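For this depiction, one protein chain was excluded, whereas all remaining protein chains were kept in their positions.
Let's look at chain A:
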Amino acid sequence: MANDFQGHTPPAPNAEQVRQINALQQVVYASKRRKLIQHMLFCLPVLLLFMLLLVAGLYLIDSAAFILQPLAISTLFIMGLALCLLAGFYRPSYTAITPHNVAKDLNRRFPSLEESCQLVLVKDQHTLSVLQRLQYQRSAKALNKLLEDKNTPLAPRFGLKTPLALNLVTVLLCLFAAIFICNIAHKPLGDEVAISSAQETADNLASDVLSKITDARVAVSPPDYAIGFNGFKRNQTQALDMQVLTGSKVEWQLVFSNEPQGQNQPYSIQINNTQLPLERSPDGNHTASTVVKRAAVYQVLDHQRRVLAVHSIKVIPDESPQISFIAPQATITEIKSQNENSKPTISTQAVISDDFALSKVEILASVAKGSGESVKFRDSVFAFDTINTVDGQQLYSKEWDLSNLGMEPGDELYFSVKAWDNRENQPQLTQSSTKIIRWLGEDIDTVFSEGTVIDNMPAYFKSQRQIIIDTKALIAQRSSLTEHEFNHTSQELGVAQADLKHKYGQFVGDEVSGITRTMEDGASQQQNNEQSNERGAEEAHEDHSEHEEPAEGSHDAHQHEGEHGLIEDKSGYQSVIEQFGHAHGETDVAIFKAPGGIEQNPRVMMKRAIAYMWQAEGQLRLNRPQDALPFEEQALIWLNRAKKAQRIYVKRLGFEPPPVSEQRRYQGELTDINTEAQHTPNVINDTDVRTLTKAIALLNAPLRANAPFNEQEKELLSQTEVLLNSLLDETPEVIEALASLAQIQRSNRRTPNQCSSCLPRLTGQLWRLLPSPRYKVQQPAKLYNDTQPAIKHFAEFKQQQEAQ
């Protein structure tokens, strides 16, 4: 039998055995898989921790590099996984997973195999002993049963719970660690970026730091004609925010903290849209000079046109001469015919002054001879006889001998004083109001009753038509005249209109000859004591200068002053009323007569004509003769009507006929009447007021963050700047607002760091420029009275308490 086994080819295993061997092989594979999974699960935490340390280290060392290299990190991780997997194949516990070991494991786990499962793996059964074969058969059956039982796992159990839990813990740990590292790294990161960017900026700007003015000297030299007057001297030193006389030469000498190399004129001054380069001298000073004629805000710029400083220049205007008559006070002075032995003489005295000096003073006189259409005028120029200094003022005097002027009783002398100051190139002229000296004839009645007003009207007054003619001629010649000539002529016409207005005003009760003061003289004078105090107000009305006056200021200011006389009597209006007892300013323009009555009141018509003359004068003084012409024509119309006083007078305002009874009303149709639908708003929008209001709303916002302005807001500030610049000539004080606005625009915030008072100063100035608000239609916002009786009674009780 042994010989039968020797050299015998082992028989192939039967199908059953092959199946069992294959099944066991499957079990081996499954075991290996599980073992690998377990191995990887054990390796993963280690790998994660390793990666965490690596990533944290890289993040903290070079966060920028880390952020930019996610691919490298993930590659490293994958490589790590692969290495772990490879290592798993070589682990002893993995290599020990063999079919034999699996069989041993099955033997231990399943007693039914009777410790004989490994016999299945023996392919050549003949090598087995009988007992082994018997055992094999028994174990094979048991194994088959086990294989058929799908619910019984044959592969060895490699626990996964522990590694899974470990992985979970590790992942959580890594998450927390990552967050912690990020938080720590955030600040250093931010600081690092900031430091790096600051360093970068500093590096970039190492040669371009914003310079500062370390030393500044400003020398101001007024015009030559002003030197020696009012304390003006050559080369006076002023601060960067200066106040100078118009026409002064300003020279800046500045020293800066930074001297850019390679720049010839690194700094400049921008003033009135003009750039003045600052010349650099060898001693380090930067100088520039200019002649200042109007107020301005100027900025000191560097070579990159960055604003280093903002300052203002206020300009003191050169005032025109002031003329104040001492004698005669009244506009019309009458000299009665004396006997043949006494000479008709009259003395003229005037105080003429200027803020600097006078260059020329003369008297322009006209003698009117004759009356009516045959009146003749002869013009002459005279000089004052004497000039004395009284109380520091120059008093000019002249004695008129009417006979020497070739006058006769019935003739009139009109004269006015002209004075020029010593301003260079363009001396300013002031012309006083016209005084009238009337040499009364024997037959002229001096009673100024209403019926004889027109007959006693001086010949000079018959020039309203002449004013109209001259105005039309001026308008026609506008294109051929220079602006100066045009304005001058318009001003002269305004003076003539004012004279006429004053003169007509006398005949309606404004002035009566013999009274020592006129309405236009301004504030009441306490004889001679307070004359100097009132000169400003007086001369504003009395003297006619070339300065512009607001058109609506004349008549309206007159009324305005009258209506506010309760608080401040600057115009003397109240004192006049008290003196004469009649209400000049309060007389109704419209006289409502009783039904059936007929009245004529030329005085009222004259008042109306005077009102139109006010308007005309205002427009002429504003150099708008085309706007004055309609008023002049209306004045002439009413003057003519006043001459024809025999007329029926009706209500001037709003004639209201008696209501028509419904029975007599027409039954008209609406076919010919179109319903007027005004879709467009009828709201009056003043652009300037709107701009100022919006600017104030932007700036005066106490609970708005001090954030930089957006584009719309910058545009609004620019518009405000343009508006303020346009007002600079009229209102020099606006320069302060401009300076503040420039600071705010420069800092791009409402409250600049370097100027905390700029905002309140600017808003205050804008407030001042705004007109009084219009009263608008407003909806009330009240609490309703509760209708419950108890509450109503309580509300009434509370109201009574408050009333007490």
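Note that a residue touches a chain if its C-beta (ideal position, glycine included) is under 8 Å from a C-beta of that chain, and two chains touch if they have at least 3 such contacts; residues count from 1.
Here is the rule we use: contacts and distances are computed from a predicted model.
Enquirer: Of the options "Aerotolerance regulator N-terminal domain-containing protein", "TAT-variant-translocated molybdopterin oxidoreductase", "Bacitracin ABC transporter ATP-binding protein" or "Oligopeptide transport system permease protein OppC", which is the UniProt protein name for the chain that has been left out of view?
Expert: Matching "Aerotolerance regulator N-terminal domain-containing protein", "TAT-variant-translocated molybdopterin oxidoreductase", "Bacitracin ABC transporter ATP-binding protein" or "Oligopeptide transport system permease protein OppC" to the record, the invisible chain is "Aerotolerance regulator N-terminal domain-containing protein".
Enquirer: From the listed residues A:Tyr29, A:Phe377, A:Trp767 or A:Phe797, report the one that touches the chain absent from this view.
Expert: Candidates A:Tyr29, A:Phe377, A:Trp767 or A:Phe797; residue touching the omitted chain: A:Trp767.
Enquirer: With the full complex in mind, choose from A:Val307, A:Ile696 or A:Leu727 the residue touching the hidden chain.
Expert: Checking the options A:Val307, A:Ile696 or A:Leu727, the one contacting the hidden chain is A:Ile696.
Enquirer: By the contact criterion defined above, which parts of chain A meet the unshown chain? Give residue numbers in ascending order.
Expert: Contacting residues on chain A, toward the hidden partner: 556, 559-560, 563, 566-567, 586, 589-590, 592, 653-654, 656, 659-660, 662, 665-670, 673, 675-685, 690, 692-694, 696-698, 700-703, 705, 763-765, 767-768, 770-786, 791.
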